[in-house]
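Only one protein chain is missing from this complex, and each of the others stays in its spot.
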């Protein structure tokens, strides 16, 4: 298992093309760019904590393929306990970083492809499962960071892949030969991509027969020929090029450091192809990935919210109203909401079931419920945090003002709260709250792992409404007819 | 294990004093009173389903005391799996009854007293645990229905037990002798009491040294000398004395059939006394019971909500708008909220821990979170059901109107929805919705197992706010001082 | 202007057919039936307060037709000030009755028919407006209580009137002759009908050309030949036949005392016909009525909520927790929600505009917004009231128990709160809370004046979304193309 440092060094060896604000970065220095550094630090935590005696029970696992101790982020879940540990690991790491560490996406992709290929092979006689097993072993042995790559640009949302004006709006196979396939298109909102080693491509939605070329899953190095990445902007990203305090969470990034990844006719050898034309199984792969990924949000966002709660509580103390009843009530409300999110993630894990492949899959209904709650409750939590945080979080001067020899004294004097706490500390907490409760961080809670409507649609499929109707009719004394 | 019928017969043998609307019922006929019959039927389901091949896996367990197969409602939880099965059992039975079947209260009381006495004995050298073990064995062997009896009338809420103008506002010991103790006072809101065999008394809150006489736990037959019960009114209870349809859920009662139980100097032999003066452990007993009981609500109310969802969906079908997009969205919203409740109950069970006594206890933070969500989300679910249900649920004529030879035809004609569904069926569903979404049923969701504030108070105790503060400070780059 | 007593006496003179629970009432005694008495008392308040010096400024107006002082409930709004006074009058009367007094429905119907007929005549050359003017004058002179009659049974909601299996699912004209028309069908959920003098029929939705026979508006005495009424059940209606306390609000009814009104080939002379076949104006009449009626809800429900707030606050005082911070906060929250409702009603009145007929019409967008808030916030208000009210409101014994010579003392003793308040008073407040926060009262807030979806649909029509889009594009720096 790599250490955090070894992970970073390994990234320098890539020959990756990353553009940030219109500039192509030097490959070896990608991870040093101020926009990217924090995301690398977050991801590095997933490596480093595997070596931390306090954390290793959660962050490591035993490979079912090799029997070796591996980083959990490369593991194929072998039990409900594994599913639960995943959630606890995510909450714990979030409490250390206050943000996304990106590695769950590839983790979930590996698990989704693993169990789907098994069932696909069983049904269609294909041979994908052995390939993914070998690929997983490679990932485990080398402690690789994999970017899960599902979301296509999608173009006009009212049209299917093959109906788009531009055929590249969904990743598709443009060539098949005896060595492999050539794919083309792009993946959007790619979390952790620029600081990963590999990406694992999956289709983005259920497919019909005509979408054959779009039903493709395969693994590609992030620096393969034909691949380039355009890094997205985040809230206050420019502050990362300035001093420390105004960044809020100076060591780590805001959410996942997303990018657009362009695949300009990229070759993939057959051994790294896990689906190619099996449109019937696109939906299953998407569904498995989505549920695994939605499982996470009560863990990772739970941990992030723990920090938001803590920061709000500290701000209240620093400002002299930490003991006010209405503040305590608001903090308890944030705790209530946070634990509700966590409960959903624990529950969908505890209700997990074994798949045909032997691996474990979460309860998809409860996983969707958890993510859907994130799209609401995080907004409530952050709203309350902004309430407690005070107007300060929106009007604070810059660190440069604090450091300025002429006016620094005024900043120091007039932004002081209780007499015993340095103004700088109060500014730091205000900036942390600002960083965590608005902009990119909020939007991620909404759309990461699927927009709210994506979960609602699943409810119709996953809850047995007919059973509920019949139970109600029975209690109402309505005779069910033969045919019913 | 008793069958439902045997349970009912056993109730007839009691010599119990029950008043309903100012009338003392004949002891043998208590269970035949229209106000009470439905509650008996609900509770009988907990007996009957133990003999149902489909349900028995959930409704039975193996006694850790005797190794025999017992009704789960008499079981002391031996694993997390037991805790989870409890929740699933509750949801399943609720789907059969659409209402409370009361027996979880005594179930939770037994478990709370069981583990608390063990720790009390360890600390104080008392001998209560052996007594409760024997009592549990008696309960299991005879498949006894126990009413958990915690809530005292409390009088002036701003005063402690000993400060009340009337010393009886909390149950207390008025005499101790070599055979046993004499208790006095009352327990309010007693669920299932009038159709139970025994009651298990517990203190209602934490106690201080001066409250010594009030720190009492003991078991008493519901028909012991000095005990009488005054049955509470429920929404539309009078309809139970009329025809069938207007009752909504004619076979079963609304929630628990609560009563005031008066204890007028009741003698209890020492072998049935489980706490007597150990004020330091009153809080633990209350806390254990409260958490066990709050665990339930995502199960039982989840099942009840399944019926509400089903009834709303049926009403939509019957009225011709079952396929409308906004209706589907509302049904999905009800499903979302219901599963959120369920997730909390599963999670607090899955996160359960073994107690010193060997039995298992739920995660108290998550159990409180679950109950607190019930005090909110049930209102949302019922609001949506009333939205879908239509004005009908508030203005429908009576069954007598439907049966009337002159105007029955008009009721039939004008309350018809889609042409293929009999008007009577539509009326039945409307009445079921009316029954389940208002009045007593709502208030029970609010106050059963403790009012909302009772849960919020627990958050301050059970969540580690200091840890959250320190984690936030670390990320903000604030140096922690030595002393901190 | 009639007094309350004169109003009641006038009702006895009707020859009306009312069925309650399958029994035909004697015409003169209809208003004495326990199910109906409370509703009569409420409506009588609208008459009595016109003679109350404190209230008369709100409850009376000056007729624009005769210049005489009239009861405001018969007035055609002549100014924004009239619209605002209507809202204030409604809130004030609700504070006296704690419930619906029904008379606004006919009030709104008169105003809707008044302005719609004017515009219809202008467009089509018909002569309806003079008829409604004469009818209004008759209503004013005789201080008549008019039931607004809009809602048809509707049958299968996915079908239009003419598509229904049964043509009578919407009121329609079955004969036209030189004296008048004959109508047939029924009106459902008729508020205040059984204690009105007249009903004013209106169509229930927009019509297309094929619906010609269904586009009908006319006035009919409630006791005209061919008319009969079947009274609906309400929550706890049977308690009205028992003692006083358990009723909660013993003097007044719960909401409007709705009934099904059957029109079995009822003749209407031409002078009382205000629309007959003009399908193009059905939508306008419905829209005018709906907006006038939705205007009310922040007034009447605001006043009802004032009582709920007061009752919750009294219960808190009686129980000893009136000074607890979380209780105060909850009461403030109820105030916040109540005033939000009220603000919407005031705003839509203040933004009212003069119609072509000279009368005033509310702002329809804001009127819809107000009613839509009622379908949500009343549920929140009542939920909080039930929180403060305690479990008592769901488990209290009956008044008979309190009066019972043997157990009355226990009820007295154990339901006491603070020592200085009689238990009976505490029971009375608990019953009032029970009466006002569940069942029929809640459903009325949801469906009265139109279900939530009915308001949402109006938003698309009434808010200028295109203007908002263009304003956004302008700020985003997007060039609008010529064609746009």
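Letters are used for the chains, namely A, B and C, taken in the order the chains are written, and counting of residues starts over at 1 for each.
Here is the rule we use: contacts are C-beta pairs under 8 Å (C-beta built on N, C-alpha and C of every residue); 3 or more make two chains touch, one makes a residue touch a chain.
Owing to the predicted nature of the structure, the values given are computational and were not obtained by experimental measurement.
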Candidate in contact with the missing chain, chosen from C:307, C:407 or C:446
C:307
Selected residue (touches chain absent from view) among A:337, A:411 or A:478:
A:411
Given that one chain is not shown, which residue among A:8, A:230, A:268 or A:341 touches it?
A:230
Tell me which of B:80, B:212, B:326 or B:413 is the one touching the absent chain.
B:326
Full-complex contact with the absent chain, from A:279, A:305, A:393 or A:463:
A:393
Who touches the missing chain here, C:230, C:365 or C:384?
C:365
Using the touch rule from the top, list residues of subunit B that touch the missing partner.
325-326, 329
Subunit A positions in touch with the non-displayed chain are 19, 21-24, 151, 153, 155-159, 165-166, 168-169, 186, 188-189, 228, 230-236, 238-239, 246, 255, 258-260, 262, 319-321, 323, 326, 375-376, 379-380, 383, 386-387, 389-391, 393-398, 400-401, 403-404, 406-407, 410-411, 413-419, 434, 438-440, 442-444, 446-448, 451-453, 456
Contacts from subunit C to the absent chain lie at residues 84, 95-98, 244-245, 248-252, 306-311, 313-314, 317, 328-329, 331-333, 335-336, 339-340, 342-344, 346-351, 365-366, 369-370, 372-373, 425, 428-429, 431-432, 455-456, 459-460, 463, 465, 467-473, 475-478
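The rule is simple: only the chains that are shown with their structure count from here on.
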With centres defined as the mean C-alpha position, give me the subunit A-subunit B separation in Å.
39
What whole-Å value do you get for the distance between subunit B and subunit C if each is reduced to the mean of its CA atoms?
38
Express in whole angstrom the distance between the two chain centres, defined as the mean CA positions of subunit A and subunit C.
51
In subunit B, which residues are in touch with two or more of the other chains?
456
